[in-house]
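Every protein chain except one is present and positioned as in the full complex.
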Amino acid sequence: MSDVLDKADVQSPLKIVGTRPIRPDGADKVTGRAAYGADLNMPGQLVGKVLRSPHAHGRIVSIDTRKARALPGVKAVVTGADFPDVASEMHEGGEAASNLRDLAMNVIAREKALYDGHAVAAVAAVSAAIADEALSLISVTYEVLPHVLDVEAAMAPDAPVLHASMFTEGQETRPTVASNIVKRNRMGRGDPAQAFAAADVVVEGRYTTQAVHQGYIEPHACVASWAEDGQCEVWSSSQGQFMVRTYCAKVLGLEVSSIRVTPAEIGGGFGGKTTVYLEPLALALSRQAGHPVKMVMTRDEVFRATGPTSGAVILVKLGAKADGTIVAADVELKFQAGAYAGSPVGAASMTALACYDIENFTITGWDVVTNTPKVAAYRAPGAPIAAFGVECAIDDLARKLGMDPIALREKNAVRNGVKAAYGPTFQNIGFLETLAAARNSDHYSAPLGPNQGRGVAAGFWFNVGGESTVALHVGEDGSVVVVTGNPDIGGSRATMAMMAAETLGVPMDRVRARVADTASIGFSMVTGGSRTTFATGMAVVQAAEKVVADLKRRAALTWDVAADKVEWRDGAAICLDPTKDPKPLTLGDIAANSAMTGGPISAQVSLNAQGAGPGFGVHVCDVEIDPETGHVTVLRYTAAQDVGKAIHPAYVEGQIQGGVAQGVGWALNEEYIFDRAGKMENAGFLDYRVPVASDLPMIDAIMVEVANPRHPFGAKGVGEVPIVPPLAAVANAVRGAIGVRMTDLPLSPPKIRAALDAKPG
Amino acid sequence: MTKLHVSTVVNGDPVEFLADPGMTLLDVLRDELDLTGTKEGCGSGDCGACSVIVDDRLVCSCLMLAAEAQGRRVATIEGLAQGGHLHPLQQKFLEHAALQCGFCTPGLLMAAKALLDANPDPTETEVRYWLAGNLCRCTGYDKIIRAVMDAAADLRQVRV
Partner (left out) sequence: MHVVLSSDCYDFTGGLKEVEVEADTVRRLITALEARFPGLGDFVNRRMAVAIDGEIHQDAWMSPIGPDSEIYLIPKIGGG
């Protein structure tokens, strides 16, 4: 279970790692054969549907389901009363701590509906039409309460209070009056007040962002079956089948071993599928009905009832010397948590100044509940929002100092040996190299035309390690299967097969990668947190190394030589005993005699990977503004990132390009728009405007490789960093193009037009 | 409600089914004909995941009633590869890593096929605008555009 490796048997130079083979699940994915959440059907299944609160805030006085139950074809109806009370308990099951009691109440409401879309009842019927009719026959009496959406309005003393038992934590004295402020966090060092007073230049800004959704194209979907003996089967698309199992067990009061979760292929997650919405409902309905229940969300439900990320207010103040040294910083972050506690303001606080070596700073974060859907993780949760404010302020600082924006960042950049803003000393980081790569790019020195502007921004994310199990089996013909518990969201089957093949010394097409259900592989944490290539990859390599050691032992037995007289090279055992001269034994040769040499050739590794290395990104963005319409065109985009080691460069580029696209959407068009009643007005892809193919140019990804020695090939997590810089990169480019600092995202055309209209002269 | 009897041709094969008048072509493809390669992303014609080709025309199958397929030829993702061989578009998507989660891929491939059937030599801009009706949240479109342009070049060679 060691996670520090002896790399002696890994051959160099690398033959497979670093190349771009076709992904092993490719044929299924381009032919429509791959099965996603809504693609499976179980015999005798019923259709499940959810009744959702039409009110942003209300006490549920009563729910009358009698007419719904009496409708022919309806086989089950559940409300909150059909679910056990779940104790308040923090659980690190998904990709952030969740309070299980809150999660259970978000799955189906109990005393209160806390947002428009909050599930209050569910039905299962023989057809979708009957299920819909059943929903319309459920009579819910609400005491409608005043609601609050905006984070600062929710913090005000006269705001409607969502939870009577919420008393703000993290302040000097604990309040006696309930509020919507869950917690205040503070961190800092030095003496910012004094440092600001002594600074030559000070910049300040107030920035605002709206809630945005992860925007995966596949709506949540599952099929669940609860048999008469309490054994449960769930087919579900998620970022982690073990996470689904854990949460269903907790919400329903079951043992985890009585639930088998089979992972469907997943059509995007980005953090939004590291929790459950439908699975516990489907199981509860199935229990009542005695049949499997299939539930698929509509796009409207996805927007209204699954976590977006926080809308926020960011206040930034920076003080610097005339030579560009940033001597003081003050950052305040106010984040929407949605209906239940737990916004990513903590991570945002830790990442806000992580790129820079600033001696004196204070960072204050506020976690605030609002009558909006409970926020869920979204790719580097919290970090893009904090970076938006800080990186715009740094841009303003560069302008005030007359310094090049990359040079200002280089002057203050963290480097190995420097203490991070969140405490520990950095090692093996590549921020300076990434800044240099951006500075040296063709893009950075390309000329600009009229109405065009260029923006630069940097970003940081921790990346995590965590628990993974991998099993590696050698077939009797020498072909190999590597089995993991991580859903393949972005090409990870390819990466796992590559690392296994590299370690075994065999061609990649001899290695098949499978993703197993919860009964068929040991526990793994979710595919998320930029952890899969790092942690699951580490386990893959260790399992392959165990197999190599086993193969060498079997070769020694076959040749009757000492164990240390065998070397493994290029997929075969080589005899080093000078008294014997046998032919090398290939993987296939040894596998053919596996029964005689000890039995099946298999290895399993379970580990908890530590020492995941953080990643840094530096982005350069050119925009052109149409002064008549306020429309912003992204002309050119370059994203440099320290990736440690790109195992499959095309999929690493893909992560970078995808994160950039989401960040561009966040900056320019995406936002939750609510009406006065607290209902989302744009709960569809027409009016919730994500980037389309004609909105973007080619995205140049520059992969900088500063290895993380903890990983056998030096890999760092890459998936989350790329969404952190784009908000400010785009905003800084707009600033360059129109000469006005815009601080309220998204920078949609009406706002640009208003800013142009307001410009003097 | 009385179901309607529909006769159509799907991926070259004659097919008959019964549909409620309100069922969409997407519903029928997925639920009656077990052709689950075509996906539902939004149900309102905004995401393109349900793209199919009907009588040489690219349509969102979620916006077409099943009954409208009467007497028409429908082409779905399941019919793109022929005899166990991937279509050049499918091959190029794999070579260029133009898919990550793969959910938008069937719709994109059908949309790209419709494009190249109509315009064998599109510019990058033409490709981007034609595919603007197919949302992808994973890739940022870069590798998709490259794959389509590369497949177009391959197909032009074959035609010559």
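In this document, chain identifiers A and B correspond to the written order of the chains, with residue numbering beginning at 1 in each.
As a working rule, a residue touches a chain if its C-beta (ideal position, glycine included) is under 8 Å from a C-beta of that chain, and two chains touch if they have at least 3 such contacts.
These figures come from a predicted structure and were not determined experimentally.
Though it is not drawn, the left-out chain touches A in the full complex.
Only one residue from A:402, A:424 or A:449 touches the chain missing from this view: A:424. Only one residue in the set A:19, A:41, A:185 or A:633 touches the chain that does not appear here, and it is A:185.
Within the full complex, the residue among A:207, A:247, A:340 or A:378 touching the omitted chain is A:378. Of the listed residues A:274, A:288, A:518 or A:536, the one in contact with the hidden chain in the full complex is A:274.
Which of A:520, A:610 or A:629 touches the hidden chain is settled by the complete complex: it is A:610. Touch with the hidden chain on the side of chain A covers residues 90, 92, 94-97, 170, 185-187, 214, 270-272, 274, 344, 346-347, 350, 376-381, 422-427, 461-467, 528-531, 608, 610-612, 710, 720.
Keep in mind that, in the parts below, only the chains that are shown with their structure count from here on.
One finds 29 Å separating the Cα centroids of chain A and chain B. On the side of chain A, the complex with chain B involves touching residues 20, 22-23, 26-27, 29-36, 38-39, 129, 214-219, 265-270, 296, 298-299, 489-491, 648, 650-651, 653-655, 657-658, 660-662, 684-686, 690-696, 698-699. Residue ranges of chain B in contact with chain A, taken from their complex: 20, 30, 35-44, 46-47, 49, 76-78, 80-81, 86, 90, 93-97, 99-106, 109, 125, 127-129, 131-146.
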